[in-house]
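The other protein chains are all here in position, but one chain of the complex has been omitted.
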Amino acid sequence: MSAVAATVAGSDATTRVRPGSGVLRAVLGNKKALAGAIMLLIFLVAAIAPGLFTSIRHPDTHKFAQLLPPGSGHILGTNAFGQDIWAQLVYGTRQSLFVAVVAGALASILSIIVGVSAAYLGGLGDDLLSLLTDVFLVIPAFPLIIVIAAYAGGGSMLVVIGVLVVTGWSYGARQLRAQAMSLRNRDFLESARVRGERRSYVIVFEILPTMVSLIAANFLGAALYALLTAAGLQFIGLGNSSTDSWGTMLHWAQSNEALQTGQQWWVIAPGLCIALLGASFALLNYAFDEISNPALRPVRRRKVRK
Amino acid sequence: MRFILRRLGFFVITLWVALTVNFFVPRLMPGNPAEAMMARFRGRINPDALKALEVAFGLNTQKPLFVQYLDYLGNTLTGHFGISLTFFPQPVSTVLAQALPWTLGLVGITTVLAFVLGTGIGLIGGWRRNGIVDSVLPPVFVITSALPYFWVGLVLIMVLSLGTNGALPNDGGYDPTLNPGFNAVFIWDVVKHAILPALSILIISIGGWILTMRNNVVTTLAEDYIRMARAKGIPNHRIMINYAGRNAILPNLSGFAMSLGFVVSGSILVEFTFNYPGVGYMLLSAVNNQDYPLMQALFVLITVAVLVAVLISDFLTAWLDPRVRTAG
Amino acid sequence: SGGGSGNSTGSNGSSSTSLTIANVAGTTWTCGFNPFNPSVSGLSIGFVYEPLVYVNPLQNSKETPMIAKSSQWSSDKKTLTFTIRDGIKWSDGKPLTADDVAYTFNLLKANKGLDLNALWSSGLTSVTASGDTVTMKFSAPSTTYYYYIADQTPIIPKHIWDTGAAAKDPVQYTDAKPIGSGPYTVSDCKPQNVRYQANANFWQKGKPAIKTINYPAYTDNSPANLDLAEGKAQWGGQYIPNIDRYYVNRDKADNHYWFPPVANVQIFLNLKQGPTANLAVRQALAYAINKDQVSKTAVGGQLPSSNQAGIVLPTFKDWYDQAAADKYGYKQDPAKVKQYLAKAGYSTSNPLKLSIISVSGYTDWEAELQEIKTELAPLGIDLTVQNIAGQTYDTKLYKGDFQLAYGSQTGGPVPYFELRQNLYSGNTAPIGQNASTNYSRYSNPKTDALFKAYPAADDQKQHDIVNQLQQVMLSDIPTIPVLESVSWFQYNTKDISGWPTAQNPYALPAPYAVPDNEQVLLQLKPKS
Amino acid sequence: MNESVESPELVEGLGTGFSPEPKDGPLLTVTDLSVEYDTPSGPVTAVDHVDLDVGAGEFVGIVGESGCGKSTLLFAIAQLLTSPARISSGEVIFRGQNMVTMNEAELAPVRWRNMSVVMQSAMNALNPVKKIEAQYADAMKAHGVRSRSEIRERSQAVLELVGIDRAHLNSYPHQLSGGMRQRAMIAMALLFTPELVIMDEPTSALDVVAQRSLMLQIKELQQQLGFAVIFVTHDMSLVSHFSDRLMVMYAGKEMEFGPTRKVFDNPAHPYSQGLLDAFPSIRGERVPLQGIPGSPPSLSAMPVGCRFEPRCPLRFDACATVPPELYDVDGVQARCLLHDPAYRDHAPVEVAK
Partner (left out) sequence: MSDPAPLLEARELTRVFRVGGLRSRKQLHAVDGANFVINPGEIVALVGESGSGKSTIARLLAQVYTPSSGEILFEGTPLSSLRSRRDVLAYRAAVPMVFQDPFSSLNPAYTVVHGIMRGLKLHRPDIGPADREAEARRVLEAVGLTPASQVVGRYPYELSGGQRQRIGFAQALAYHPKVILADEPVSMLDISIRIGLLNVMTSLRDDQGVSLLYITHDIASARYAADRMMVMYAGRIVESGPVEEVLGNPLHPYTQLLVAAVPDPRAELTVTAEMAKGEPPKVIDPGPGCRFADRCPLAREVCRTTTPPLLELKPGIRAACHVAADDLGRGEESTGGAPLGAKLAA
């Protein structure tokens, strides 16, 4: 188990930035994170108000001539079914983002519950929860998801989110536990108890706020995992192929030989969107990494006298 | 010794959990193995013949669940996974033996390569902090490691296979009309077929190694013992490898095993994209063919493979890091 | 990419005697060739094993004698006699006799697991050989079984199958080195490829003209498609999206396709429960779907649209009752939909909500259902598509646990087969129990009587019966045929000629259609 | 360079071979040394124009409060600063060579063989994943000692010198107690009997008893082997008995530098005086003491005049504006305007003496 613990080395460095404004400032002050935040923002807008980006309301059912090239009134052309690829892309944002965010959030919550209670309980409870975490960490998730999705009949978004959460929480739990463990030896928690605070207060108001940046980093990691895994599932046809999402688009593109029949955009665009959204998570995460490990912060370059 | 026992214990428990999940997932879902059989031959077989088949293959057992569970554990441990429905009537184990070498070859070599390359680049990047390597690579690889495996595969196919008029093949493990054997033609063909899938895995997984290694090195460089090594007059390149590299790699080493799970996941998609005849691809065809015995056996196989890798890297870490041994 | 070496010497036409088949199997080969194992029978029947008689579904069941040089029904249609051709040798040189034929059928009797067409449980009572004849006795008139007996049962050599592993358990027998009477033998088998060699002992002298066949195992459509498009494989049997752009355009002179329809892809409507138990609802649905549009958008027109009578056209055009079909005039008609929905009690405030099950992974079905859903929405029918795993799908389908189900039947050489699969009450079961083919659970004594009369009837009478069955389809709407499933067939004429075409439909052209493939293989010739 | 090929002194000779020869000038001369850290809000000066000299075999103590730049000064002397720190001015002349202008290759032979470093926390300064012996061997191999037996012998000799069983050569750092680790570090510094050993708070992590015993041992070794020591601490009383000369630093500047006894008996700088007054004694009468109110200035907001001015009990107007220089007061250098002839009249009697 200790070997596993080593993977999160560095995470026990004190969280140096306070929650709220601090995180915001850190993100704004980091170029990479800023780029990530801007990309995420654009996707968010597309998810909330797709109408801003396209005038087509129902990209699945609104049919045009088939196989139109890009331009020609369709930014990315139309596909073999006569659907406008750009419109599908825009409307696909919502579900992809939704799955990523919801599964990411639920997995993070599960991570927090398991990780923090393992650290806080200590003793046998910790041993069991840690074992559970490690087991889930090691069991290859994607094959398991495939097996579950195959049995569960794929399709339903609920099932997909469910399996993503079940398989996606363990990494975060391990990190949060390590962090909480390092907090456990920190006197401010004991100081709070000596002050006379209740247990619940200690957990919610003393422990959690100090882990904000790690929790955020975890959420982003889990969301990225959910995004990619869900897209992978949809791509191989284990998702609900009648919903608008990027993974589904890729699935259709692949099963229609899009690359070979001059519909490259049908493949490139949704993949690029997944990649960009994923990159925006990863870039934001970069900032949180730097927050929780000050050693990683960039230093200014300067000519050094020799 | 205690350490080894502990790790072995973890291995056994994890395996048991995986096996148990594997046993109960199908049983929590509608349908039963006999119906799976039926599904496989839908429309091509009459119900009477089917009943006879069920009997012939012992699919109609009505044993209590617990007994089935024990049977299952026993069979799994002895490598008896039953009969594949897709490759009827071959035993699943034979089918697995066919797919395994491909995955081991492709994913194994690529993962090790990604690890070695990534760690090396990360070491240099972290060592020459703010150097060219360090200022370009991290942002680039932050992005590449967030790419979907299958999509990278598709783009590579488009650019390097279709774009070159098939100079690099984009499907299968080798040209099926060649006769497999240890001859140059065949081996070259296998290598050619492996290039694009390997590249996809490499592109995506190397970034993680570069970044974590770089970060570890940067953190390690702040340690006093590095300064101490410099004070001792040890040449820079030796400090980089013997001190910074060696200490920074430790967390990565256990990460290596951890990440195998992710790489295996990715390789499934890569194998799917390239129709590479490995374990992951077989898993998906098992899914498509509703070949549940095969599916479950593949899952067990992958789990065991990852577990063994974890075990190996644990021992390796313990061997390299004395603190782990005693901390237990 | 991994393709065949079919025309490796293409420029120098005379020596191009090898053929590569591209037909996605979804798996690699197991190198078993047991013709009674449905997973691998496609690799042995037609190549190695032959039927008694070839029955061509595309030419009104036209017969081509193979192992049997003739056959004869008794007048009561209860006894069938085959005369076995002289001078046929197994590929190991031993002669093929009537004994082998009788042995084959009696093996099926002894091993139910081999009797895939349920011959022995549907009336066959005995099979005996004497001299060069084989006599089969039935408990009832059974002309409809002729197809299964003569065409669908491969004949195997007794001297191989009654010894060793085969004798011990013929069901699980691998048959790795199959001995048959067909035009080819297996010369080499790898999981990735089966190679066939012309059978030197084949009874038709000078045939086959193509000496080598490669049959690679394609686990996925795309590589097979690509090999076809690039001419590396010459005989294809699969769905290629955008086939004109993808396939034909690459080599307009030599890349061709022809998709003769064979059966229907249809919507099964649950007649026993839910909204579809109401005829008006079924009628509304029948008028709601624009089948041509489904064909066009979902599959690029590669599958033609079906008719409500359920007669596959043009394959069975002789059986089609145009007048009856015109009377009903099923085609998309919003006014009629509205009218029937109103009759069934649905309106905009109380819209009809239906769900349809389909198999996940069948992307063509998914695409078709997407289109249907799109078409139904503006007509006030809210369709939910559930793509579920095949196993779950089957369970639901068999047990009647669905509202609508998208699916298909296997059909046969005449419309009778598919209609019987759909409508005969003997093929159904109460909700909750397994129905064998009649999933809508249609049951009507009058219809059943028609099916019972059919085997003993003469040709004219049989047409009559099929006309009445079409009436049932049109008026009761137990299922809604949407598209016609076809025999997928792509072929390359650069180096090989003799392919079946719409003008000369001498056999079902798909490489996976057995034993039709034997007919094709016997016709193919290297171009010189 | 030619030092690197010369064979190391025999272990047996450790005790006797070296005699501090006062060559021409002191062993180490630091002049006008300044170190800056680049921070996001601009460079800050952590060591500000410090002068220092160390004679052969001399024990020089440096004291000062936390953060006043002691470690930075040491690392600057040993050329061990890493980004974001850099030397912005001054030179470090060691054995006649200016270390500041030497490159890594030129420094390598000097390091450890002539000048070694003992760091504050042995736990961090020893590589946790290498055995003690391997860490000793690394240092020796870097200086051309190849023979295995010689490496082993030497390692054992130095380890025993500091009173640790030779068996511990095979231990990993975490298997040793804090005191033992610190001793092992000191032993490592003595591998080549260098002329100068730089020690950065080598005892501050230990408790009083262990601290005392280690100090005694260091002093004993120094007298036995004759190397010079620069010893940094924030605990004045710790060096009071051991150092020959003492430098008091405050906020990056040296405030007072002179023979230890003189500084203790007669502090020339109000800050030194304040420090001494802040130490309660365990002997003699219990008298109420007064600390120095306030706290050291932050590096980014240095007072323009005397850096101690805001806290100084003896400050006068000019202190806030005139930066004092080092004045020689009776053999002691002190940076206080009170010793400037121009401001002498401001001096209260007690301080001027």
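When the chains are written out, they are named A, B, C and D in that same order, and each has its own residue count from 1.
Please note the rule applied: contacts are C-beta pairs under 8 Å (C-beta built on N, C-alpha and C of every residue); 3 or more make two chains touch, one makes a residue touch a chain.
Bear in mind the structure is a predicted one, so any value in this text is a computation, not a measurement.
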Among listed residues D:A105, D:A278, D:V304 or D:A320, the absent chain is touched only by D:A278
Which listed residue, D:V209, D:A301 or D:A342, touches the chain dropped from view?
D:V209
In the full complex, chain D touches the hidden chain through residues 65-67, 163, 177-178, 206-213, 215-217, 234-238, 240-241, 264, 271, 274-276, 278-284, 286, 288-293, 295-296, 311
Tell me which stretches of chain A touch the chain missing from the display.
14-16, 18-19, 127, 185-188, 190-197, 206, 209-210, 212
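The rule is short, and it goes like this: only the chains that are shown with their structure count from here on.
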Would you mind checking which chain's C-alpha centre is most distant from the centre of chain C?
D
Set B-D beside A-B; more C-beta pairs touch across A-B
Where the centre of all protein Cα atoms falls, which chain's Cα centre is nearest to that point?
B
Whole-Å distance, chain A centre to chain B centre, using C-alpha means?
22
Separation of the C-alpha centres, chain A versus chain D, in whole Å, is 51
Centroid from C-alpha atoms only, then distance chain A to chain C, rounded to Å. What do you get?
47
Chain D residues counted as touching two or more neighbouring chains
83
Touching at least two other chains at once: which residues of chain A meet that condition?
150-153, 237-238, 254, 260, 299
Chain B to chain C touching residues, read off their complex:
29-31, 35-36, 38-49, 51-53, 56, 85-90, 98, 161, 166, 169-177, 179-180, 193, 275, 277, 281, 285, 287-290, 292
Provide the residue numbers of chain A that touch chain C in the complex, in ascending order.
60-61, 63, 66-67, 80-82, 150-155, 237-238, 240-242, 251-252, 254-257, 260-262
Would you pull the chain B residues touching chain D in the complex into a rising list?
129, 221, 223-225, 227-236, 238, 242-243, 246-247, 250, 320-323, 326
